[in-house]
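What you see is the complex with one protein chain gone and the rest in place.
Labels A, B and C are assigned to the chains in the order they are written; within every chain, residues are numbered from 1.
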Amino acid sequence: MERLRRTMMFVPGSNPSMVSDAYIYGADSLMFDLEDAVAINEKDSARLLVYNAIKTIDYGNTEVVVRINELHGPYGRDDVEAMVRAGVDVIRLPKTERKEDIYEVEAAIEEVERKIGREIGSTKMMAAVESPIGVINAYEIATSSKRLIGIALGAEDYVTNMKTKRYANGLELLGARTQIVIAARAAGIYALDTVYSDIDNEEGFKNEVELIKQLGFDGKSVINPRQIKPVCDIFAPTAEEIKKSANIRRAAQDAQKHGLGVISLNGKMIDKPIVDRANRVLQLATAVGLYKEEMQNEK
Amino acid sequence: MDYDFNGKRIFLDDMLERKKLEKFLNIQGIKLDKNLDYTVGIYKANELIATGSFYKNTLRCLAVKSEYQGMGALNTVVSNLMNEQYERGFTHIFLYTKCNYLRLFNDLGFYEVARVENLLEFMENKSNAVTNYSLELAKTSVKADRVASIVINANPYTLGHQHLIEVASNENDVVHVFVVSEEASVIPFLVRYELVRRGTTQFKNIILHKTGDYIISNATFPSYFIEEEENVVVVHAKLDLEVYKKYIVPALGITSRYVGEEPYCNVTKKYNEVMKESLENQGIKCKTIPRLNINGKAISASTVRQYIREDKVEEIKGLVPYTTYDYFRSKEAEEIIKMIKSRKSRH
Amino acid sequence: MKNSIGREIPDEIINGEKIYESPFSLNGEVIKTAHRIKTVKPGDEKLLDSIEEAIVKCGLKDGMTISFHHHFREGDYILNMVVDIIARLGIKNLTLASSSLSSVHKELVKHIKSGVISRITTSGLRGELAEEISKGLMEKPVIIRSHGGRARAIEAGDIKIDVAFLGASSSDTYGNASGSRGIANCGSLGYAKIDAKFADKVVIITDFIAPFPNVPASISQMDVDYVVKIDKIGDPAGIVSCATRYTKNPKELLIAEYASRVIVESGYFKDGFSFQTGSGGSTLAVSRFLKDEMLNKGVKANFALGGITKPIVEMHEEGLIKHIFDVQGFDLTAVKSINENPNHHEIDSSFYANPHNKGCIANKLDVVVLSALEIDTDFNVNVMTGSDGVLRGASGGHSDTAACAKLTVIVSPLIRSRIPCVVDCVNTVITPGESIDVLVTEIGIAINPRRSDLIEKLKNINIPIYTIQELKKKVESIVGIPEKIEYEDKVVAIVEYRDGSIIDVVRKVK
Partner (left out) sequence: MKIIKNSMVGTLESSDIQIRVEPKDEVGIEIQLKSSVEKQFGKQIKKVIKETLESLGIDRAFVIATDKGALDCTIKARVQCAAYRAMGDAQKINWEVID
């Protein structure tokens, strides 16, 4: 089954308490930040902290992502070296503008993978687009590497570049968000939305999550554990959807069991995208405890 | 740190911020110090919940809003300040706090040096550092009945200083002379120290020291180096003398301290007043030696600097020992003379 | 000798007393004691000029027992003040039977050293006093009693109070005293009421004299010998403890949310249920989550019990809780409510949790949520000593409510900084594991295997379920295995179970 990426929680890489605890809140992915959240004079200590944590702490099924500093600065190469050695799942590039940015980091990753004998290609990547040119190039970026699992919007820099700011209704981001979702869907990778920093504004946060779900995003970046539950709740399917999807799955299993080439339900033919969609709905439902396979079958 | 806390530097030249901080501290019963190099605030959303500052290598004005105490905000403040201290090259760090917070700061790796009862707790970030200093000092100790001590800045060394040392030397078996090593004077410590050394070779019973961190330093007596209100000067003086009585006196077996009469500088005058009371309470004699007069005028280092500033190096001849005079005539003094000319501070 | 849960109790400590067997093994017939009083005639005056005069008039002598309550918590001025005066009067060798003691009472250290106080019984010990006692300050061990256990001991005569010095927020000159209507208000005087009923002499100390009659009164004139007015009974800021702030700590919230889900799924969550939640970060937050669930599912509670906090009052005022039984109010909202809401009832500690009366209210409790410093693989809970073995907690109503409630939920983080909270063997047992049903931590829950019914009910809950051994292994894999705390033989405190039997002892830390 494919991984859920409803929530990616940003965790400052310089804070040991958060780095070691963050997995308990049920985020689908954790993103340890070596970039913006870390002061210049703590770049070295944060890198070592995250390195040792990833090597030691059992993060279970949670996906571990690290946002590195840009490769051409004084810290990026060390970040790549340390994180690949530590065995990180995904390296996230900040401020990606064109496919060459991906190529360079990919080469740096591969060099370390070779050096330490880690399977080439096992370190995944994701790209954060934070500028107008990045948005324009979203598709080229999304298709630049097999390692890419997703593409994300970083809105703070983007709105500054666009000579605007963030508004409650999110209109200023509509173009970028649409472009990114389309690029991700075309490339067959995940689309992740930007953070919402006013953690005490639950209403505003929920509205934004509703919006990005409607646009087709897979998930949202969060900066506080308190934001995780609202996202999961909003992404959770309705009882109606779950029931329908469960029946589609049953029909599909039934067809397989009896060696039927065509799946049908209530007289309608069911093709693969519909089965995929049903599986995804059930996966989302399972994750929030709304669905358990044996439970459904018992009834 | 909590997910909801964040630390931000506060710039005190922003008067609005300064007022806010002053108010915050006053509620906790703390006065905002006049001289601070750096201040940090810990905020929860936009609410200030904790703060701390430092001047040179001393942390001060540390406070946590009462309803947030015991939640680790102070740890964040002290961590932030220590980080900034290391960035600025200070690794031996001191702090001032209220007496009842000893244990709190103990848990943060600070240890008591001395206290001014009910007023001030003085701590440092290394256990036993002051004791080790005192043990080192004790190695220079000479057993005798009459052991005098003198602390001078010697900026530069004059006949007045020499007179003071001479009187002490005549009246005692041993005299420990401490030259202030804090670099807050226009003449660098090494030069001041060297001039004292050259000008005291005639006295056979004196031992020269530098004052270091524990005597008249930025940490123990900051008001000597910066302008402060009188009540603050008194507290600082008391602190300096507490440290002196607790660690210097026993290490060297000191029985008396000599000071020159102070006609000009109010801070020194106040210090001497406090000293008399503080030391004599503990049975240490405190002798004030009248200033040496030349042509009806008391000799002072500032007069000497004034002459130098006015390019009248010849005029200092009658005010300083020949060793000091020779130095200022020599080539090696050129740099320093330039510096004296360019500065018009108290020291 | 070892008691039924395997705790070694030295013979000289047992000394004829009973050792713990099971929660209700000593429930049978008991005899209550009465007290000796001096009657008051018409025209007699009770208002005295000073505490000193009250001490003298009460005839306090060497070897007697004095008592105080802890409703003023960290803001209490009275205990230190009274003991200082007693010391000045040269009275020695007293037993201090306070309902609890906190950090503010560190002044007692000097009075113990000088022999003014030679014995202590209390629910809690914190701060410097606790540390000194742990280091062996006292010759006689302190006796730790639960709130219900203290009420039992007083009624049974195990604690015979000669003089009770009871602070009150307001009182009239004839001794009708209250925790409200004064300057420093604490609300319920639940723990003081029992002292007033059973002490030979009762002195009310207040800083606010109300006009006669000061009613409704927590303590009645018929139980009061003297009234003393002083300048200040306490610091209002310290009285309203900050432990009741609503937490935003995500870990505490997560634990609270899990706990409320456990309660909802347990089968006890239905219309007319009753519950108690404490005042700590997670336990307090449970109330909030429960409230949402009650609103969602249209469930209302019959009563809430215990130390009362703002969320409970709010639920009461919104009609979600019918009655509040309040033995102790933790915040200003609770203090205000007890005066204004007719169904917010002030109760004493015997009504609250005494196992040896004809039925305490805790007996009617469905659900209680409690915290823990440590819990072991037998589910025994420690709320008294830190993981370093030093006294720093309170027995409180922990073992009382845990024994009585149909569902006892312990909320605790798995780790506090590096200290594991799930361990092989707790340093001190306050509540035996057989009273505990579910442990809720931030990574999942563990259900006591004795409760197979709950295991069945909770099997579909969307929270990871572990055995408690698994949780212990998990925590060890994160923090490592802590060194065992080394103790000396000397016993510094005896932990009495609510029925008077000895459940554990606290030894001097090496």
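Note that a contact is a pair of C-beta atoms (placed from the backbone, for glycine too) under 8 Å apart; a residue touches a chain by one contact, two chains touch by 3 or more.
Quick caveat: nothing in here was measured; it's all calculated off a predicted structure.
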- Note on the structure: Result, missing-chain neighbours among shown chains, is A, B, C
- Note on the structure: Of B:Asn35, B:Ser79 or B:Ser141, the residue that touches the missing chain is B:Ser79
- Chain not shown, touching residues in subunit A: 15-17, 20-21, 44-45, 48-49, 51-53, 55-57, 78, 81-82, 85, 116
- Across the whole complex, the chain not displayed is touched by subunit C residues 387-389, 416-419, 478-480, 482-483, 485
- For subunit B, enumerate the residues touching the unshown chain of the complex. 1, 72, 75-76, 78-80, 82-83, 86, 91, 106-109, 125-127
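Quick note on the criterion: only the chains that are shown with their structure count from here on.
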- Query: Which chain would you call central, comparing Cα centres to the global Cα centre?
  - Reply: C
- Message: Among all chains, whose Cα centre is located farthest from the one for subunit A?
- Response: B
- Message: Just the number, please: Cα centre separation of subunit A and subunit B in whole Å.
- Response: 57
- Name the residues of subunit B that each touch 2 or more other chains. 3-4
- Among subunit C residues, those touching two or more other chains are 248, 250
- For subunit A, which residues count as touching subunit C in their complex? 20-21, 24-25, 57-58, 224-226, 229, 288-289, 292, 295
- Item | subunit B to subunit A touching residues, read off their complex | 1, 3-4, 45, 83, 87
- Message: Touching residues of subunit C toward subunit A in the complex: what are they?
- Response: 248, 250-251, 253-254, 257, 442-443, 460-462, 477-478
